[in-house]
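Below are the structure tokens for one structure; questions will follow.
All protein chains but one are shown in place.
Showing subunit A:
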């Protein structure tokens, strides 16, 4: 069995407080534009959908609620049918929620792709800086010509 002191030394360095991510803080893995979750527990609709911690969920549900009220009210004002207005309102909720959800998710997916491209570019910039692969490296006029 090896001694653990060496590992502990490295582990202490690696376990510095700045590297200890809290469980409810998504940190660098957060979706682009998403704020880090607070310490409070998420609110779960129907006990399953955590609207606070799931990206786009809160906006989708709020838009859905607004669309539902608008659709139901409009239908009722037009027809004065109470029960059918509830049905229309519910249909409005479903459609608005779905539409808002997918629109937000697609935009976030695009932002995440951009985020990864930028991260990769930053990493490559550090690696390639000062070499021939550096895209910002301007050729030196006084440098001797290369082999024919």
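As a convention for this text, a residue touches a chain if its C-beta (ideal position, glycine included) is under 8 Å from a C-beta of that chain, and two chains touch if they have at least 3 such contacts; residues count from 1.
One rule holds for everything that comes next: contacts and distances are computed from a predicted model.
Set against the options "Nucleoporin 43", "DNA repair protein RAD51 4-like isoform X1", "Cytochrome c oxidase subunit 2" or "Cell cycle control protein", the UniProt name belonging to the omitted chain is "Cytochrome c oxidase subunit 2". The missing chain lies against subunit A, touching residues 1-4, 6-7, 9-11, 13-15, 19-21, 23-29, 31, 45-46, 48-50, 53-57, 60, 83, 87, 90, 93-94, 97-98, 101, 105, 109, 116, 123.
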